[in-house]
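Every protein chain of the complex appears in place save one, which is left out.
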Amino acid sequence: MAVKEEKMEKSEVESEDSEEPRIGVFCCHCGHNIAGTVDVAQVADYARTLPNVVKAEHYMFMCSKPGVQMLKDSIKELGVNRTVVASCSKNQHGITFAKAIAEEGINKHRHQQVNVREYCSWVHKKEQDKATAKAIRLVEAGVNRSRKLEDVETRRIPTTKAALVIGAGIAGLRASHDLAELGIPVFLVEKNSTIGGHMTQMNKTFPTLECPQCSISPLTNGVANHPLIELYTNAQIKAIGGSMGNFEVDIEIKPRYVKDNCTSCGDCSTNCPVEVPSEWDSGMSMRNAIYKAYPQAIPATFVRDKKNCIECNTCVNICPVQAVDFSMEAETKTVKVGSIVVAAGYSEYDPTEIEPYHYGQEGYEDVITQLKLERMLSPTSLTNSQILRPSDGKIPKSIVMIQCVGSRNEQVGNKYCTGVCCKFAIKNAHILKDMYPDTDVTICYIDVRTPGLNFEEMYQSTQEIGVRFIRGRPSEITRNPLTGELKVIVEDTLTMTPLQLDADMVVLSAAMVPPEGIGPLGSKLKVLRSKEGFLKEFHIKMNPTLSSKGGIFLAGTIQGPKDISESVAHAGSAAALAAAPLVRGYIEKEMLVPTIDYDLCVNCGMCITICAPAAIDTDEDGKPIVNKVACRSCGMCMPSCPTAAIQLINFTDDQLYDEIIAVSGGGAVCE
Amino acid sequence: MTETKEDHRQFKTEEDFDKKFFKDIERRSNIWQCIQCGTCTASCESGRWTALKTRMILRKVVLGDLSVLEDPDIWLCTTCYQCYERCPRDVRPTDVIMELRNYATKRGNISPNHRAVVGYFKKFGHAVPINDEIRKRRVELGLEELPPTAFKFKEEGDDKDLIKFEEHLFDLPPLKEEKKKEEEKK
Amino acid sequence: MPNRYPAIEKSTRFVMKKLGYEILEMERASCCPAPGVFRSFNKVDWMVAGARNLCIAEKLDADILTVCNGCFGTLQEINKHLKENEEHRDIVNEKLKLLGDYEFKGTINVRHVAEVLGYEVGPWGLEDIITRKIAARAAVHYGCHFLKPTRLREIESSEGPTIVEELIEVLGVESVRFKEQLTCCGAGGGVKAYDGKASDTIFEEKMKNINDVQPDFILDICPFCHLEYETAQDQLNKNKGCNYDYPVIHLSQLVAYCMGMDREFVGLQYQLMGKEYNFGVEEAKKEEEAA
Partner (left out) sequence: MSDCETPDEYVKERINNIVIFMCNECGQGSANTAGVARMAYNPAFRIIRVQCTGQVGPIQIMEALNNGADAVACVGCCLGACHFFNGNIISMHRIKLMKKVFKELGYSDQFVNQYTSRAAEGETAVGDFENIIERLTTAITEKGTLKDGC
């Protein structure tokens, strides 16, 4: 940072107040959108009378080619050096015009956009005269404002050629692999001891019923062995500093207590006396205190769970290569990266909150979630992929699946539809029916949502093999205290009959919710979150990958529920966007930053305290200095300054005054 | 009961619906967002044994089908609030049914028994008046013969409250409508 | 206070006195009025009538204690609603003026006896006061309006309440869970008045489930459920040829008994069902002898 700063300080923003302003005003009809309400001719005529205005025209569509041409011609012929266009909003066509004058060699910040459509014509259709009057005021304000507009240079900021990827689920893996393939060094940080995420827990993936292990292992291996990817498991983000293009990240790596020379022979684990439920197996099997989550786990190194270890040192003694080492300690690594990709994934919703379903209560052991079912079915499962009732280990004669558990439910605060439950419920129902033809499988749904290629087909084939679909959301799962048998009470809404379904086993299709620890992570990253708790994308349609903060990108389900293919696609785009500035080697930033008049400055330090991105710091003799990269040009420092010494370029008190005076009806400033 | 079945059978035209009518209800509960998931009917104790189909009633309200007000089923709700508790869209069916009953009452669709109960309330200030049997018991149990309720005061000849009740509360539509309703019932 | 069951009233008075609560009389009080029935006719008048009772209590500046879920439901809901909703408060106050000088201020709370015993006194408090324990198995019936709607009552989750269980555990009574325990008795909402058959069918199922677990008595906290359980058992025996004979006992009756009152005091002699039930005193005695 500091180094760059010096560079910044040298070149000062030079303004051309010397040459007197020649302003061109252009009023757009926007078809009838504006002209229908506002008398544009009148506005133009008035504008013509304003000082420094050399040209005032009105035209049907300013944004059209001829319209833009008018702009350019005025610059060529009349030497207009500031343009005011009264049409639509700044972000819609303001950019168009700014570009246009830039092409004519005038700084694009010399263009002043006046929004008479959204702010005037569209909202005051009824009161045409008043609308016109207002439009005139607005235009005058625009002219006043443009009179003192200064050039703002766009500067190139070199970026650090490295990327950080948070989370080594399918999305994270994809993203880091793509980034690495683009020749960018990647630091991949994973909270757990193994990579692969939820996908490795699955049994089959819809719609083709492929084995996820087989699909993901090339990627996991590829990432693990890629020369450019540095993998940190058992690691978490501690702190993030810096700004877009140059981040500085502290990564805390918890010890594995097993050195890398581990041959994963498994002796330690087999002899470990401690047994605890396996998280990876979502509690469907036990693991030891020193363990490997699953045979194919990457990295293959075993890991010791300090919390549950009783330190009997059996493993230490038994290990043939003396890899086990309890003395290992947590280390913190600091890396410099240019972009960050967040792929922290999701957690499965915990249905205990929905009391009528009694999930996790005693007597209701046979109520499980889809993820648990996946674990049961999977080839590596304890039941060797048999479906057995947790309560008595029998094969269930009837299985009921309940959809929309924790999604589409305002009581638990999740309004959204997770969108993949229908798909995996149907998939699992299909598999179950294949395995046990004489078990009747029922799916209770509100709506079956299987959009896209192949999914409706999957639905169809599942219906064919005799899975029963009942349209209705079960109100409760009742248990007969005497016999202990479960009944699912649901209305078949299509025949208007309440049903009591016998259920040896109930599978809840739980929603996808933001992962645990998203809160701290979010605040470390300083990115906005949606009200559901996922990280908010920059724009839902146009840029679902960028986060609210420049240089930080979202991949996969951290942005919202997605299935695997969507996550992979999302991750790909994240990788591409994250790579762009790093490959280019610089980012362009408009130097719309405050300048400090040191004659006025009294070193009170107010601006320093108020600056949110901490972009103002002091030099050796206590004078404030603006860090032009970190500055987000919010202008908060301006009012804080008692002597008005610090002024945000093109938003100076002086310029605002001109605008205010016109808007508030005080008449033109030069009169 | 049977008539309403008939109603289901014959097809309806726009004229049969009054979309404005239930505006009031919509405002009070989020009925407009009902997704017809059937949780209400499934959790309805009464619905398991009777013709009460909460979801259908809500549906009719959403459509603005006024026949729901003639529908005797709405009087079968035991107001156990089970649906209210469980509705994923927070539609509050119980409240809606209450509202419907209000409308129905305005139209005079109200059973004689209920009329009687209201009568009691107006006369004695209680839905369940004290009869001699109970007085006896009270004495036996060593309580004062009458609790100091509005009723007691009436006994003592001062019944200004109850007169006021008479005047201002629960004025139900005149009897003839009720008669009509009964005929419909038969 | 319920008209139909003076016994309950008496025991409640006794219990509360014993626990050091002062019970004030609500002069000129009227019916609460019942949530299911009256609310269905005219919501505003329902609120007015309820508010009137609240005002009376406000004048006494005392919280209202109810033994009845219905009254609790009505008063608590009206109280809460009017406290929050100004618009309605004005309407109601307008109408209250017609009924004499009443004005709803929202200064008091409405309490249910079960809630007071369960949370304020609590098992711990009850333990030292009671003089005897009962060895019995009770089928607890919560009824609806005591807990639901949860977001208004704010007492306990309606799906797995334990408040009464914990309470009676101290009294030695074991609560037996039965199928669909928390569903309605079938009387509420004016259904009993409107369509006896319907409510009977509901109740029949309920009794079947209760019968499965063979409790000594049925414990309720609401006179209306009380009524339903008593009369409807009778009904079933007459019409459906079952022979249920489960005594129905209100919580305050039970507690009063455990505080050393005899069964006449708590008025068991008026029971329609299980007349000769005597809280298994004999068994208790035998046990004592054995011990």
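Chains here go by letter, A, B and C, matching the order in which they are written, and residues are numbered from 1 within each.
Just so it is clear, a residue touches a chain if its C-beta (ideal position, glycine included) is under 8 Å from a C-beta of that chain, and two chains touch if they have at least 3 such contacts.
Every value quoted in this text rests on a predicted model; they were computed, and no experiment measured them.
Among the displayed chains, contact with the absent chain in the complete complex occurs for A.
When you scan A:E127, A:D392, A:E464 or A:E590 for touch with the missing chain, the hit is A:E127.
When the full complex is taken into account, the listed residue touching the unshown chain is A:R117, out of A:H58, A:R117, A:R174 or A:H358.
The residue touching the chain not shown here, chosen from A:R22, A:K72, A:R137 or A:R155, is A:R137. Listed by residue number, the positions of subunit A touching the unshown chain are 89-91, 115, 117-120, 122-127, 130-131, 133-134, 137-138, 141, 526, 528, 548, 610, 612-613, 632-636, 638-640, 644, 648, 651, 653, 656-657, 659-661, 663-666.
Keep this in mind: only the chains that are shown with their structure count from here on.
Subunit A and subunit C have CA centres that are 53 Å apart. Looking at subunit B, one finds that residues 48, 82 touch two or more other chains.
Shown for subunit A are the residues in touch with two or more other chains, namely 356, 476.
Every residue of subunit A that touches subunit B in the complex is listed here, in rising order: 356, 404, 408-411, 446-447, 471-476, 489-493, 496, 498-499. Interface residues of subunit C, counted against subunit B in their complex, comprise 1-4, 6-7, 9-10, 13, 25-31, 33-43, 45, 48-49, 95, 98-100, 144-145, 148-150, 158-159, 183-184, 186-191, 193-195, 198-199, 201-202, 205, 265, 267, 270. Residue ranges of subunit B in contact with subunit C, taken from their complex: 45-46, 48-50, 72, 75-82, 84-85, 92, 94, 98-99, 101-102, 105, 110-111, 113-114, 117-118, 121, 125-130, 134, 137-138, 141-143, 147-150, 153, 160-161, 164-165, 167-170, 172.
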